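Every protein chain of the complex appears in place save one, which is left out.
Chains here go by letter, A and B, matching the order in which they are written, and residues are numbered from 1 within each.
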Amino acid sequence: MKYLIIGDSAAGVNAAQTIRSKDKEGLITILSNESIAAYGRPLISYYLSGKVLPENIFYRNKNFYKKEKINLFLNTQAQEIDVKNKKVNAAQKEFEYDKLLIASGSLPLIPQIKNLKEQKNVFTFLTFDESRKIKESINPDSKVVIAGAGLIGLKAAEGLYGKVAKITVIDLADRVMASVLDKSAADIIQNHIEKKGIEFILNKSVAEVEGGEKVEKIILSDAKTLDCDIFIIAVGVRPNISLAKNAQIRTSKGIIVNEYMQTSESDIYAAGDCVESLDLISNESKVLALWPNAVSQGETAGANMAGEKKLVPSSFAMNAISFFGMQLISAGIIGGSDADIYVDKNGDKLRRLNIANDNLIGFVLINDNQRAGIYTALINDRVKLSELEYDIKLKDIGLNVYTKEKRRDKIFGKEE
Amino acid sequence: MKRIYAFEDKCLGCGLCEVYCRTAHSKSKDIIKAHKEENIVSGISIEEIMSPKSAFYFALQCRHCKDPKCVKACISGAMYKDENDIVRNNKDKCVACLSCVLVCPFGAIKKNTDGKAVSKCDLCVEVGSPVCVENCPNEAIKLLDEDSEILK
Partner (left out) sequence: MLNMVPSAFKIIRDENKCIQCKVCVKQCANLVHYYDEEKDIVRADDTKCVCCHRCVVLCPTKALTIINYPLDYRQNANWTKNYMDDIYRQAQSGGVLLASMGNPKPFPVYWDKMLLNASQVTNPSIDPLREPMETKVLIGRKPEKLEYDKKGKLATKMPPQVELKIPIMFSAMSYGSISRNAHESLARAAEELGICYNTGEGGLNKDFYKYGKNTIVQVASGRFGVYKDYLNAGAAVEIKIGQGAKPGIGGHLPGEKVDEDVSGTRMIPLGSDAISPAPHHDIYSIEDLRQLIFSLKEATAYKKPIFVKIAAVHNSAAIASGIARAGADAIVIDGFRGGTGAAPARIRDNVGIPIELALASIDQRLREEGIRNEVSLIAAGSIRNSADVIKAVALGADAVYIASAALIAMGCHMCHSCSVGKCNWGIATQVPELVRRLNPDIMYKRLVNLVSAWNHEIQEILGGMGINAIDSLRGNKLMLRGIDLNEKELEVLGIKHAGE
């Protein structure tokens, strides 16, 4: 059996590992368009800041691929899937497959900006190579402009903090992390980051760039200008679906898969940030570009490719991230008209719970996070809050929210 | 595999398990130095349950799930299941993003006080046998096979 996997990150690696645990002999090949083996993608900001050493960025041990007998081809961009002949063309080579997994991830979203070409000092912030290029380009006098105050933009800012002269973050929204946080939570984060000397320009977008080989000036939507030595575009991501699309595989925003991670072509599977999956809370098909989701989907795809029948677990949005020591944890839906929102704010701490129809449907925790997983489980298990031992709005949530019998079952592993 | 199980009807809530856990995971392995000179977060913690009649306690630590959510959620590959099915955290790789805290349904993973890594039960693999079990004054924490009669 020949297994071919396009993409060497969370979904791809876990798929390969799962296949190997079930099929000791099959030929497993991973094609990666990156220059190094799988790494913790979110760690690229820590690499930039120096908090994580290059040797610690890898997602698996050095001998992982060898031990699991996985052929890894780096710098090998897949160009075309030949569905009929079960082949993938990549880097002037042909790779045959019996089962194929597309785990091609996301691509950075590039907004319409006048004069924006591929100037030397324009970067995105999604890969290790980009991060390394930024690291090589900056100097202590650099003025950095980051377009996008979402997760990626803010992590880029944190990674650059202390290494450059000035960092300015621009966003069209009225707040940072607009897709994850409401205004009150976003303000806590923004204030915290501002204290470090990072400047925010909100409710504005980048209209135009000026300069020659390099971008030298940024012109905002209100015609204000900013000097710029490094321009980082971090306005968002989109699923990388062109390969699938060109192969006539069903796609929408992302690749469409069934509950076994199978695409419209029965021998082709897809997993990770490039697919759409069912959101547990809204019950809609969405692109949930989340690391744990990619891992689960990769494992599910791998198991099914190796001949098992495994259903993919449902998922919902969740994030754990820190900015300059401030910890932000969120999951589920952040707002909603019919939600009952409970906010417990104390200085730098925030606990915000969204409750609808006796279910917890979302939460945001800032610097108050030891028991976040209990909340996540309440969302995931669709637990009726009225059946719990006490009101989850109270402090100190723990397993003690459950009844004695339920808690016993959980601790004794009866729910596994 | 053997796991640690806590029994509410036996737990005193004294917290000795936490003390011995911190000591076993300290550099000095000396109970006084570990507490006075090192800043260690215990991998086990006493949970208090207030019920109308009396307070109950139990000791909570990593359940070493068969299909651990924390391992899936770990962005750095620091959290892993070792060859003995013990869920462990490689402190060198951990960046304390708290993705594991976000998904642990037991609330059993904690941020370390140094902010650099998270702390969780490792079943005392490097010590030998779990010190919380050995030092529990009331046998409220036991190391048992998962199919042990007591658990039925």
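The rule we apply is simple: a contact is a pair of C-beta atoms (placed from the backbone, for glycine too) under 8 Å apart; a residue touches a chain by one contact, two chains touch by 3 or more.
These numbers come from a predicted model, not from an experiment.
Undergrad: List the shown chains that the missing chain touches in the full complex.
TA: It touches the following shown chains in the full complex: B.
Undergrad: Suppose we count only contacts with the excluded chain; which residues of chain B make the list?
TA: Contact residues on chain B toward the absent chain are 9-16, 18-20, 31-32, 35-36, 53-55, 135, 137-140.
The rule we apply is simple: only the chains that are shown with their structure count from here on.
Undergrad: Any idea which chain A residues touch chain B in the complex?
TA: Residues 40-43, 46, 51-52, 56-60, 291-292, 295-296, 299, 318-322, 325, 327, 329, 331, 369-374, 376-377, 380-381, 389, 397-400, 404, 407-408, 410-413, 416.
Undergrad: Name, in rising order, each residue of chain B that touches chain A in their complex.
TA: 3, 5-6, 8, 47-50, 58, 60, 63, 65-67, 69, 72-73, 75-77, 92-93, 95-99, 101-111, 115, 146, 151
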